[in-house]
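Here the complex is missing one protein chain, while the rest keep their positions.
Take a look at subunit A:
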Amino acid sequence: MLMISPRMASGMQEKQYTPSLLNFFVYNPTFGQKEGEEEKKILFYHPSDVEKNEKIRNVGLCEAIVQFTRTFCPTKPAKSLHTQKNRQFFFEPEDNFWIVMVVRNPMIEKPNKDGKPPTVEYQEEEIIDTVYGAVVKQCYSMYKLFNGTFGRQMEAGGVELLIQKLEKFFYRYLQTLHLQSCDLLDVFGGISFFPLDKMTYLKIQSFVNRVEESLSLIKYTAFLYNDQLIWSGLEQDDMRILYKYLTTSLFPRHSEPELAGRDSPLRPEVAGNLLHYGRFLTGPTNLKDPEAKFRFPKIFVSTEDGYEELHLIVYKAMSAAACFMISASVELTRDFCEQLDGLVGPQLTLLASDICEQFTVNRRISGPEKEPQFKFIYFNHMNLAEKSTIHMRKTASVCLTSVHPDLMKILGDINCDFARVDEDEEIIVKAMTDYWVVGKKSDQRELYVILNQKNANLIEVNEEVKRLCATQFNNIFFLD
C-alpha cells in the first residue's frame, strides 16, 4: 500500500509528491539467531505483502547499521539513515525490540518530452529527523497505551500473542498516520490547555472529587473542554498520549453526531431523557438498549512499580468531556453505567454551560479578534502546554496548517538547533517568501513566530516579537 498524494497534478506540469510511508516493521534481533530462522526476528512488517526474503533483507540491513554505528557511540545508537530515496528511523523502545519506519522522501516528477519517462528529483533535505523520529515514538506510545509493553505480551502469551497484538494494532493505526502533515507539533506532543478562571476551575475540581468519592471505583479522572485539557489525574506522560488519542482519534469520530440536527439519524437516541446531554463516547451508545454491551477500551498507564490496566470511560456533555478510569480487574455493569450516567450527566451538563458562559464572557472582554500580523507556536517542556495559531483544527484525517510547508520546515530546523544546546537562544530567519521567522528559547519554553512583514528590518522584527511576548505571555517568565 503505497500512499502517494500528488500535491499538484495538472497536465504537463511538475508533479510533487509528499513524504509517504514505505515500510514499518518491528523486530527483535535476539529471536531466530540460527541461520535460516531469520524470519522469526520479524514481529510485524508493513506492508505485509512484501516477499519474505526482502523482509529479511531489510531487517538484516537495519540490524547491521545499528550494530555498526554502535561501535562509534555505544550509548547513542543510530537514530536515522538518510538515503537519496528514503529515510529510515530506528527506535529501540524496549531492550532488543526495534521499531523501524521507512519514509520515502518527497519528490518532484518532471515530465520529459518525447514520451521519455519523467525525471524524478528526490528532495532529501525536506524531511526533518526530529519530526519523524517523534512519530515513531508516538506509534510506540500509542501501542503501549492500549496494549502495554512488548515485554508484557511476551510474558502473557509469548511471541505469538505479541505478533497478534502488533498486527491488530498497527494494521489500523498505520492507516491513520498522515506523514505529509507531520510537523513541529509532533515533536512537542504537547497538550492544549483550556484557559479558565480560578473559580470555574475549582468547581471542576470539586466535581471531579465528588464523582470520584461517590463512585469509588474510579481511580483517575481527566476533564476536557473543547478538546482542550483542564484537569488530569493521570501523570503527565500518560496524559500526553491519552490526550493525543482523544483529540486526534476519539473526539473527531464523535463530533459529527453533535453537529447534526436534532432529527438527524446520526444523533444518538436521547430516549426521553432531556434532563442532561451526557452520553458515553466509549462503551454503550444507548443505555436503554437491552442489548447494550458494557465493554470499554482498556488502557495501560504507568504506576510507581510498573503499569496498571484500566477501563477507559469517556463521557461527554456538550463540549465538556470527562474521562473516568477504572481498574480493569473490575467488571463494569449496566448498574454502574446507569449510576454514572445519572450522577455525572446533569452535573457535567451544568458545568459545560458554566464554562461556555465564562468563555464567551472572556471573549467579549478581550474584544473581537483582529487578524494578527503574526502566527505563533508556543511550547513549554515543563507542563507540555502547547499553543498554536498556525494550526487550524485537528481532525482524524488531516492537520491543517495555515502557512506554507517551507515555513514549517524552518520552524523544525530552528527546533533542532535549540535541541543541540541547553542555553537560552534566539534565532531570527528571513525566509525566501519575505516572511520573518523567529525562534526563542527561554529556559524550558520555546516560541516560534512567523511574521508577515515584508519590509521590516531585523530591529523591527525583534521589537515586534518583544511586543508579542509582552501581550500574549505577560504572565510567565520569558527572557527577552
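Operating definition for what follows: contacts are C-beta pairs under 8 Å (C-beta built on N, C-alpha and C of every residue); 3 or more make two chains touch, one makes a residue touch a chain; residues count from 1.
The rule we apply is simple: contacts and distances are computed from a predicted model.
Visitor: The chain dropped from view, which UniProt name applies: "Regulator of MON1-CCZ1", "Mitochondrial import inner membrane translocase subunit TIM50", "Transcription factor IBH1-like" or "Ribonuclease P/MRP subunit p40"?
Guide: Spelling it out: the chain absent from the display is recorded in UniProt as "Regulator of MON1-CCZ1".
Visitor: Taking the entire complex into account, which one of A:231, A:378, A:435 or A:448 touches the absent chain?
Guide: For the chain that is not drawn, the touching residue is A:231.
Visitor: Specify the residue from the set A:205, A:302, A:327 or A:402 that touches the hidden chain.
Guide: Touching the chain that is not displayed is residue A:205.
Visitor: Which of these, A:164, A:383 or A:402, touches the one chain of the complex that we don't see?
Guide: Touching the chain that is not displayed is residue A:383.
Visitor: May I ask you to list the residues on subunit A that touch the chain which is not drawn?
Guide: The missing chain touches subunit A at positions 193, 196, 198-199, 201-203, 205-206, 209-210, 212-214, 230-233, 235-236, 380, 382-383, 385, 424, 443-445, 475-477, 479-480.
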